[in-house]
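Take this structure first; my questions come after.
Only one protein chain is missing; all other protein chains are in place.
Labels run A and B following the written order; every chain starts at residue 1.
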Amino acid sequence: MMTFVEELLLLTSDENGELVPMQDDRYECAMAGAALMDLAFADRIDTDLQMLVVSDHTPTGDSMLDRILAKIAYRRQAVDTRRWIRDLSEDEALTIQESALDGLVERGILKHQEKKFPWTSRSQRYVMVDGKARNELSLRIENVLISGDIPDPRDIALISLLDACDILPDVFPGKWLERCHPRLEQLRKMDLIGREVAGAIADVDRTIILALRARSTRFRKLLLALSVMGALATAATLLSPRVPVPDRFGPTFFELLWFDGLWQQWSGYALLGLSGAGFMTATLRKWRPAARMGGSKWWRFTHVVIGICCALVLFVHTGFRMGENLNAALMLSYLVMLMFGALAGISINGASQLRRIGVSPKPLYFLMKLHVIALYPLPALLIIHILIVYMY
Amino acid sequence: MSRKAIFWILCTTGTLLAVAITAVWMFLGGDRGMLVIGKSTDGHHQIMTTCETCHAAPVFADAAAAERALNQTCRNCHEEELKAAGDSHSRKKFRGPRMAAYRERLDARRCTACHIEHRPEITRAGAVTVAMDFCAACHSEGDQDVRKVRSSHAGLTFNTCASGGCHNYHDNRALYEDFLVRRATQPRVAPLPVHSLSARYRTRQLPEKAALRRRDAIAPESALAEQAVLNQWATSGHAAGGVNCAGCHAPDAAQGAPRAEVEARWVDAPRMRVCEGCHKMEARTFSRGRHGMRGHPLIAPPRDPGRRLEVLGLGGILPEGIAAWLADPVPPTRMTVAESRLPMRADAANGTLNCGTCHRPHAVDIKRAAVQACASCHDDTHTRAYFESTHYGLWQAELAGEAPPGGGVSCATCHLVKIERRGKIMTNHNQNDNLRPNEKMIRSVCLDCHGLGFALDSLADTGLVARNFRGKPAVHVKSIEWAKRRAAAAEGNKGR
Partner (left out) sequence: MRPGTRKLAGLVLGAAILMAAGVAAEGIPHRRVADMLYLVVSSDRAVYTRKVVQRLTRDKKIITASEHFEDDSALPLPAQMFRFGAELVTDKTEDFSYSLLSLHPINKKNGPGTNMERKGLEYVANNPGKNYYGEEKLGGRRYFTAVYPDYAVAEACVNCHNSHKDSPHADAKVGDVMGGVVIRIPLD
């Protein structure tokens, strides 16, 4: 029997073994929740009104679960489930995912593939062996959602976890899900699990909902605000007339800024450095040692802040001048890249705000793809831009 | 292979390919129009055929060397005229340690301190790319503060130095104080308004002896059959100057060659270099002006990718076909009317500029070349207004014999000025020589007929210039009064 973590990973992967697009924090919370549910079903942890405590210290045999168990047991001061969800989602989501990957490989569902191309960012990848296991699992859950049969308690727990994390629509795209609301309600009320386990699971779910809500009210709003700022800055750069240099013998500050070779080099290389940093924060997030350095949310925050800085330094470098010929192409593709990034940020982080103003709340993950695609002409244009400056 | 890997491969190859193609454009050959960072000035746009004409530094030269080379190319073409203008701020005046403090404010040793190309946004009149109050850099402090040194300048701002018809940075031949004082009392129009060099040119004696007649023409039968052409030639300056058909149509034949040889070497449409062979000064000046600057000898030839590779030690790695494909586009050697940035007649768009554009090959008619030819392409307000101007009336009078030679004012009188070189009068075919700033025209043209004050006022009135001087100047340049007042005051002081 697969663990919750493994089932969750399988459900959130597509037929190629790639994660379906969804918000990172939801995914991380789901991972942490699944691990706790595994422990709860194994009767290792218990929740009382406030605390999450270890009820049985016997190892489960799963090294990852045992590590988490030890971690919970080791903590001197008992803390509540919410804190554990937060800590585990931020610190352990990746190790949980890794162990689940290993588990699925052991079960022959996934296949480990070493890198084939030296320049691809991920050094190793996992692919579905035949996708059968995933289809079976997905069909089973779909069945629970659609039919009126009495389901397996584990499936109810898994569905409630997916629901709590609000990733059901990501895993099961399609309109039919909306019709399943009554059934979801019904499933929630089914009392098929032992009380302790049910309590723990309900607590995990509730906690996840709370944690996610907390995030959406704080971090998500912050990201949304920053994304809006980025979009506005980019739009301003696209639409504003250039800032004129004063018609006064200088050298005036603006004239130096936009027409002096040395200043142009400084601001240009600053922009290049910032853009590189922006790229790194987006790619390093997936690189394990870096990911362990901080929760993914800090990487995302930094990425968005860098994006805004890019727009600002772009102004310092150009003063809203679009340039001509190849320079114009560079400027345009840079701005398009920034704009898609900002729009993706707005769409993904601003679901509730967008709903309020009557726009489809569905996060548009393709904007993120466009953000990445718009990035591709940039290296060539940048190299040419720099070459032109030094050649002529 | 996964989709992601394919994507990465495509993107990396795409990037490398794009950079490689651009590098090839930059270093070997090919059209580099896409690399231009901004529209060039009106003065240089027609010679933007090869970058190396101005960007003359070798590849990978350091910034200082590149700038030196760039400035050298400015001087290659402009030094002569600056010298002739007695450049008030010549480069050499700013060299040497004494001027170090001034150089820090504005390094006037470099043309590029004030004139940078491809910067349309900051390009002002005269292709100046610094703010027009640049005089303040040096003339606003201490002993050089003109507002203190000249009481008349006390309340003036520095953006009016060059805009008011009083000063130019380079050419002040008609603006310096003593010149103003000496011509302070000239009348608006001279009692006998005649452009003296034009008058002398039109009344010059051609050598009578060498003149050829109709019957002297040596040409193939088919050419001789064209009676109209033959008649035109017989009455032209060419016949009067002893230039037979073969002189142009069989330039490779020996002088005085028999008909057989002339026939053998006959060329129906002689190239422009045939004209250049005799009219050297005209051709030389033509190639300095905007009509002919594409034929300037210092225009860089197109790059040869093969040779460039040899320099890099990679000679012969390119197959012939690819090398030929990579070669720079052959730069046009003649300006076309369509490429002009000035308003031109639509029906002239296909025209190119060579000797024949203005001069008919047989009936070499300076009257046509002086007005009609100009108006057959140019279609701006100044040109159109000319035909209603007093100047045009005078020109017609001269043509009709009602005004003395040189008494008429054609387009060429002002724009293709007669000059005297070693006692010989010829036409300066660089029509830009005295064009901008327009005070350059004062000495070479205006003062022959008009007083300095009137000329200064007229040239400073842009509306009047557009109307081709029909009416009276609405602008008054006070420089003569100021100069007179100062001279009188000094006289009084010294007298005491």
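Going forward, a residue touches a chain if its C-beta (ideal position, glycine included) is under 8 Å from a C-beta of that chain, and two chains touch if they have at least 3 such contacts.
These numbers were taken from a predicted model, which means no experiment stands behind them.
Looking at the complex as a whole, the chain kept out of the display touches B.
When the whole complex is considered, the residue among B:91, B:147, B:284 or B:436 that touches the unshown chain is B:91.
Among B:31, B:104 or B:221, only B:104 touches the chain that is left out of the view.
The chain not displayed touches chain B at residues 86, 90-93, 95-98, 100-101, 103-104, 143-144, 149, 176, 178-179, 486-487, 490-491, 493-494.
Everything below uses one rule, namely that only the chains that are shown with their structure count from here on.
Once the centre of each chain is set as its mean CA position, chain A and chain B turn out to be 64 Å apart. Those residues of chain B that touch chain A in the shared complex are 1-2, 4-5, 8-9, 11-12, 14-16, 18-19, 22-23, 26, 33-39, 51, 55, 59, 63, 116, 119, 121-122, 130-137, 158-159.
The touching residues of chain A, when paired with chain B in their complex, are 16, 116-117, 119-120, 125, 242, 244-250, 255, 259, 261, 321, 323-327, 376-377, 379-381, 383-384, 387-388, 391-392.
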